[in-house]
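Read the structure below first, then the notes.
Only one protein chain is missing from this complex, and each of the others stays in its spot.
Moving on to chain A:
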Amino acid sequence: MRGRRGGGRLRRKLGESFRAGLGAMARRAGRQRRAAGGGPAALASLPSFEDEADEAPEEVSFGVARAAAETERKIAGEAARRHRELLKEKRRRREELFKEQKRKKLLPEAVLQELAAAPPGQQSEVTHAADQDEHPEDGPARQSEGHVPGQLKKDKPKGTRSKGNYMAVHLKDQSLTGLHQQTAKDFLYTHLYGAGTNRTHANEFFSLENKKNPVKKAAVQFVDKSWGLEEKQKAMKFKKCWLAAKMKSLV
């Protein structure tokens, strides 16, 4: 009779007791033995161990087994708990790191409050003053921030004016019509010249007749003038400079 399947610890325990009890038994990898908790007769049904079936298994009492199971449970539970704690710890550390970085980006509280209160002209003095009172933990970080005057963050109050560091743009250029026009042109381009349209080079197109003539001629444009454009331009510039230098030396 095949016993009921037990949990992992029962499996392990019975396997151990098997090993202990049967001694020199060939072990098959991956084969799991099942038996009832206290049923020695189950072993008799296993065909491979008929030769070792003459020895009776070890008798284990229920209480002992239960205690053993509990200890095993406790061990597993503690392992899980430790794992969870580890993750929690990791998470906490990362949160702290982020908070730290965020705090580092802003100017110190004192500076912000002073900026809100102080008139615009004295802002450089305020930043210098704030340099002195720094948070002890972020000392070096604050210092580097404070030395850059005039750079105000987005959350600065509305009453202050900044000088320098602004850009005037022509509103007309920033309007949407340019974007619409570009989309429209892209639509046209993809449908007339995009994938699926069967376009070819001008050279290939016009050279077809030359190919088909009774007297075959060369292609219409067999020199691609766009090759080596950069090299040609550099050579031209060099020539000009050299000539100019030559003229100078002559004069």
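Criterion: a residue touches a chain if its C-beta (ideal position, glycine included) is under 8 Å from a C-beta of that chain, and two chains touch if they have at least 3 such contacts; residues count from 1.
Going forward, contacts and distances are computed from a predicted model.
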- [ ] Would you mind picking the UniProt name of the chain not drawn here, from "GATC amidotransferase", "Nuclear cap-binding protein subunit 2", "UTP4 small subunit processome component" or "Rae1 protein homolog"?
- [x] "UTP4 small subunit processome component"
Open item on the list: Among A:74, A:199 or A:232, which one touches the chain that has been omitted from the display?
Closed with: A:199
Task: Touch residues of chain A, complete complex, unshown partner - done: 177, 180-181, 183-185, 187, 191-193, 196-206, 208, 211-212, 220-221
